[in-house]
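What follows is a single structure, written as structure tokens, with notes after it.
As you look at this complex, bear in mind that one protein chain is not there, while each of the others sits in place.
Now for subunit A:
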Amino acid sequence: MAERASDRVVRLLGLVAFLDRHEGASVEELARQFGVTSEQVMADIDTLWVSGTPGYLPYDLIDFDFSSYERGVVRLTESRNMTRPLRLSAREGVALVASLRALDAGLSGALDDERAQVVRSALAKLTAAVGDAAGTVDVSLTLAAAPEVAAALATSLREGRRLHLRYVNAADVSSERDVDPIRLVTDTDRSYLLGWCHAVEGERLFRVDRILAAHVLDEPAEHHPLAPGGGEFEPGDDGALVTVHLASQGRWIAESTPVQEVRNLDDGSFEVDLRVVSPAWLRHLVLQAANEILDVRPASVAAEVASTARAALAAYGPLADPARVRPYDEHAGA
């Protein structure tokens, strides 16, 4: 997709401001600084070179040292008063401050002291520059890892070393495996480690809260080419198709679960289609969302979950007596 004009203008202005502060930067250096290709930097310089104040005679234009540019070094000789760095818009400032705060509060377990300090100093400087407008957004990230596990994951990612994991899956079966870590994905609900699992010789996502123990091995992690969309929960075509009919309050399930399709019904309820590879995962989902679930199809799935629930109620014995005194209902949603 072509770059938006507004994004390009910001970079054109950014280049002038940067060159004003760094005399004689190479094209490659500018490309790295602004995260674009060298070709793009040269196209930007060409544009700046013909831009200026009305009249557009030579002394009206932004100018660079030509002989130095021929050697690949960009030297700004005339800025037309455009060297002031552009302030952040309100939304830009808020968005950046909110995610830095979330990194500081939520990811500190996965950062060593030096890195945690860098997050804090960046946050302090940005907050000072943006002012108090940053309070309108509040984001929290959930690492949900034991401190030793978080530290081991962080070390292995930072140093590129293999991990030995003890992991328990959705079916409550634990196993040991060697994993080359690729990345640690953290969102507002929980975290996942994307890694190359040597036990299955493939890319796997591990829920961090199910990693029972993690040890950093001496072996370096091998580099594995990442499949397109790696680390994303894209619902695949494998697995059984299951339809769950949910009450309006169950909207969070559609948001936090990789669903194939959502159908809104007239009465405010809705249906989601899931492709289910792991029956244990589905059983857990249905049990934990049971308050919002109206129906599950096919009926065999509903029967299986209901029988699991009955077995659990039976195990509670007298504590599950239907005539028990029920405490107040704490569940006060919005």
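Basically, a contact is a pair of C-beta atoms (placed from the backbone, for glycine too) under 8 Å apart; a residue touches a chain by one contact, two chains touch by 3 or more; residues count from 1.
Heads up, the rule we're going with is that contacts and distances are computed from a predicted model.
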Answer for the undisplayed chain, UniProt naming, from "Protein PafB", "Germination protein, Ger(X)C family", "Lactate utilization protein B" or "ABC transporter permease", is "Protein PafB"
Sole touch to the unshown chain from A:76, A:179, A:216 or A:293: residue A:293
